[in-house]
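Removed from the display is one protein chain of the complex; every other protein chain stays in position.
Note that the chains are named A and B in the order they appear, and that numbering of residues resets to 1 at the start of each chain.
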Amino acid sequence: METKIDFTLNGKKVSVTSDPMRRLVDVLRDDFSLEGTKEGCGEGECGACSVIKDGLLVTSCLVPIGAVQDSEVLTIEGLSETERGKCLSEAFADGGAVQCGFCIPGMMMAADYLLMGNPHPSETDIRLGISGNLCRCTGYDLIVESIKLASERGQGLW
Amino acid sequence: MGGQTGMKEKEIANPIRRVDAIAKCTGKQKYLADYHFPGMIYARMVRSTIARGKIIDIHVPSLPDGYYFISYKDIPPEGKNELWMIQKDWKAFAEHEVRYVGETIGLLCGPDRNMLAALREKVVIDYQETEAAISIEEGLACKGGAFVGENNIFCDMTTNSGEDVTKVFARADRVFEETYRTGFQEHVHLEPNGAAVIKENGRFVVYASAQCPFYIRKSICGLLALKPEDIIVRQTSTGGAFGGKEHFPDVLCGPLLVACNKIGKPIQLAFDRSEDMAFSVKRHPSKTTIRTALDKQGNIMGMDIDILYNVGGYLSCSFVVLQRGVFHATGCYAIPSTRIRGRGVATNTFPSDAFRGFGAPQTLFAIERHMCHLATFLNMEPLELKKKYLIKQGDRTNTNGKIFEEVKLPEMIRQITDASDYYRKVKEYKPGCLKGIGLSVYNHGGAFTGNGEQVLIKAHVKLHKYSDGTVEILIGSTEMGQGFQSACRKIVSQILDISIDKTIYENPDTSRVCDSGPTAASRSTMIVGKLVQDAAEQMRDRYAQEDDFEVETVYKHPEGFPWDQEKFQGDAYIAYGWGAAVVEVKVDPLTFEVDTKGIWVSHDVGHPLDELVIHGQVNGGVMQSLGYASMELLENKKGYFKQDSLSDYVIPTSMDFPPMESFLVDNPYPFGPFGAKGMGELVFNGADSAYVEAVSKAINRKICEIPIPPETIMELMEHGN
Partner (left out) sequence: MVSTFIPRTLQEALAIRRETEAHPFAGGTDLMVAYYRGVGVTPVFPWPVMLISGLEELKGIQKDTQGNVIIGALEISAHIAENPLVPWHVRQAAGRMGAISLRNQATIGGNIGNASPKGDLPATLILLDAMVELQRVGAKRLMKVDDFILATKKTQLAPDELITKVIIPEPQKEFTYVWYRKIGTRRANAISKLSLSAAITLSEEGLIEDFRASSGAAGPKVERSREVEKLLIGRDIHDIEKLLPSFLDAYDTVICPHAMPEFRRLSTRKMLQYFLLQCVKRPQSQIII
């Protein structure tokens, strides 16, 4: 039962005709070849599939495309094009936040979302801000440090 | 190592930006599920839903055009239904016998994943179910009848040191005996298992999220009666592994190879998380009994240790896991006389396999608990007793070998007891006051045991200089997050004095690179890194003069470290990584939840190749170890894992533990690159014991088993000793 869904993806108006229950993560990866968004669990637990939809951080594995009509969606690819995204990437790279990297796109989205709401977060704020993103490699400490670094370097970006 | 490496040693430790960091941050890094091939179809696994029995019939629904059900029947007559890990016992497809829930029965293949999901729901398998053995005890008792040998024992090994333990115990004044248990643990690498097989120019090419591409081709080639070199394996950037992708990729790649051979199309198999949780290899549960003989003055005369690991339905690499467990059973202590026996028990559970620490965490947990409880028994403070028996340079090991390096544990203990104010707190926090602080010491023997590097692996390393001045590192070692690609490129860049941008190290393709051995056993830096350093040093003099040439180095085991693999006697390891951890906790009297107040750790990894990478590895390993102790409960009920989703199997989030304070001591290892030793697994091996000791003190109860979630803490407080 295909429906036409119009939405804005990384700043561009796009359209997809699909079963409205298809998951946003599958539409992004399969229809738009935006494979930076990862599926780590399919149940909204790990945060690897995080995107920003209408200004809110959400897990795209739980969002049916039918609920994306007229929405604005930002993925890691879109974030990476912005000054904020570049600041975050540099900080993550310099700060030792990256090991296997599978959680990182989701962490980047969560970090951007956190800093949008709170440009100068404390350590506790940061830990809360990424508490929905599981990482098995880093033990989180250097990701937290990297987000701090980004907030220090990114004056005025958020 | 020449004089000029003095400055290079200092430089090498300086952090650089990892070579893959930006790609990973921008979402450009590809992982297995991001690879697409023209005409690619997908596979879904059909698995056993019983723990033990016989397959009577498989009812496959009628398949639309382009859909296939692949089973053992599709293995060509000249092929063998075997996955060659250590033994060839693990089948690629179950035929008639089923040994565990989740055993591969077939692959449903086709172009549309929605259709595959629908078809898979319609597959019906008739079984004749028989009684299954799940726990170590049930396996030993041969519940349902032995299905491995006569007594369900996959492997049985003993090692002795010092005077005959029976004589020692005969003269003992007292014997202190206790049993310790550890549970299953799931890797939860954020990228689930995945592989793809295609045909390229008439050859099969395997793409896999994997640690050991050369293992894969050796394991699966027999299915089609091919030779290992007939199959090309290309590792894809691996989103975490921790041992869960050391042998387990064979279980995906074998069936995929058979399917690709039959169907003639590229096929991808990507597990979803629920499959990965429920149907992939885990850490071996263990039961270790330690008996200590004491003289009248309370000195330790000897230890008799019995170790049992729950292997599961097939051997996988359990022999080697158990072996390491045996060699680490006396931890960081010099014990005058020892007998250590290890047995791997067959049960009808998903085979357990490699997991960071590889058998050592289980026995190191046991010995640390034992020393703490023995201290109480002898009216000593645990650290006081531990210090008395700390092994030193020149001491004999439990395989009648020697410790060759300086053991810097005393300095490391000083670092963390100072930083944590351990001595004041251990006095101030009276047992049962709900605050506690615990200290553990641990180690990890570097690389393959004994002469395994020489006899089994024989690592080769090749460097190729191209006429544009770039140098490619052609080795089979894989990047799975631990930073090895960056480390090797750093080594080559330093030695040849060229920019790191002029070095190349791509994910290995077995048709292009040397077999440098598995990316496991914490051997990559220590063994392969050293060979890379040697090759670069050989290249150095020729670099300026020659345009295009290769240098190859082969591992040579240093002289003077004898090892008898039959009797398990001699130098099991040339060098060890060493660690010490302090954990402080506060227990909530209302909810029995534990609030960790501080974590202080120190490690000896020889010499750091990159301080930032080491920092990250320490954080990750310690966190995984704390999860192992505190929350990662994984129960197997009648063959099924009860906690089979990420909401039920809980790993730590960013809010579960405070930031760690991490120290290093410098202790350069003469046979390692720039003095470095292995560290990937060491960092897992001890925080769990420190945490448990802290909680034990806080609630004034003995704890001999992990994990200890709040329910268990409640049990201990209400009903414990």
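Note that in this section contacts are C-beta pairs under 8 Å (C-beta built on N, C-alpha and C of every residue); 3 or more make two chains touch, one makes a residue touch a chain.
These numbers were taken from a predicted model, which means no experiment stands behind them.
Student: Among the chains in view, which touch the chain not shown?
Tutor: Within the full complex, the chain not displayed touches A, B.
Student: Check each of B:A33, B:V197, B:I232 or B:L434 against the chain that is not shown and name the one that touches it.
Tutor: With B:A33, B:V197, B:I232 or B:L434 as choices, the missing chain is touched by B:A33.
Student: Quick one: which of B:Q87, B:T179 or B:S274 touches the chain that's been left out?
Tutor: Among B:Q87, B:T179 or B:S274, only B:S274 touches the chain that is not shown.
Student: So one chain is hidden, and I want to know which residue out of B:K28, B:K54, B:K80 or B:R113 touches that hidden chain in the complete assembly.
Tutor: The missing chain is touched by B:R113.
Student: For subunit B, which positions touch the chain that isn't shown here?
Tutor: Subunit B touches the missing chain through residues 33, 42, 44, 113-114, 116-118, 270-272, 274, 589-593, 631, 647-648, 650, 652-656, 710-711, 714-715, 718.
Student: Against the chain that's been left off, what residues of subunit A make contact? List them.
Tutor: With respect to the unshown chain, the touching residues of subunit A are 1, 3, 19-23, 26, 29-30, 39, 42-45, 47, 50, 56-59, 61-64, 66-67, 69, 110, 113, 128-129, 131-132, 134.
Keep this in mind: only the chains that are shown with their structure count from here on.
Student: Distance from the CA centroid of subunit A to that of subunit B, rounded to the nearest Å?
Tutor: Computed value for the inter-centroid distance: 31 Å.
Student: Under the definition above, what is the set of subunit A residues touching subunit B in their complex?
Tutor: Result: residues 34-43, 45-46, 48, 75-77, 80, 85, 88-89, 92-94, 96, 98-105, 108, 123, 126-128, 130-144 of subunit A touch subunit B.
Student: Touching residues of subunit B toward subunit A in the complex: what are they?
Tutor: Residues 15, 17-18, 20-31, 33-34, 187-192, 237-242, 272-274, 480-483, 612-613, 615-624, 645-647, 651-655, 657, 659-660.
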